[in-house]
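We show some of the complex, not the whole, and keep each chain where it was.
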């Protein structure tokens, strides 16, 4: 659309940084207080993610206001990108 | 848009991994605490899914905070992709 010349060049896109984490264990924070830990094997521009050896951590608040966690072994999962809040790279 | 050369090649898209699960039983975690188990017969890039022999599991929290489940036999269903949180591959 328009030509750009920046002193520091075009900044990398966030998705470019994900490539360095392929085959590494990452953390994915998801809406509705979910957290996944798994090895990143694939992703796309929607931030859909494919993870192997995944564990899920479900955080919830009990009636005393304390934050509780539940772990669950999931194996291989495809996370739909629109649920992702942030990805914590290795 | 731009040509790319990566050391490890272009990472696979998550949707590519779904293809290996066609004709296999998968678990689909859906928003609003629903869980489906069925045989994956078809899907598209929106993560719309077609499942055969599907059972639904509805999880809810009772007044004591305990997580309860309800099972229901559904048969053949089309799940609209925007409801999917993650797909657990076989």
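First chain written, first letter: the chains are A and B, and each begins at residue 1.
Keep this in mind: contacts are C-beta pairs under 8 Å (C-beta built on N, C-alpha and C of every residue); 3 or more make two chains touch, one makes a residue touch a chain.
Fair warning: this is a prediction, and the values are worked out from it, not measured in the lab.
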Full count of same-sequence chains in the assembly - 2 placed in this view: 7
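In the analysis below, only the chains that are shown with their structure count from here on.
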Could you state the distance in Å from the CA-based centre of chain A to that of chain B? 17
Which stretch or stretches of chain A touch chain B in the complex? 19, 22-23, 30, 32, 34, 36, 41-44, 48-50, 62-63, 74-80, 82-83
Taking the complex as given, what residues does chain B use to touch chain A? 6, 8, 11-18, 31, 47, 65, 81-82, 84-89
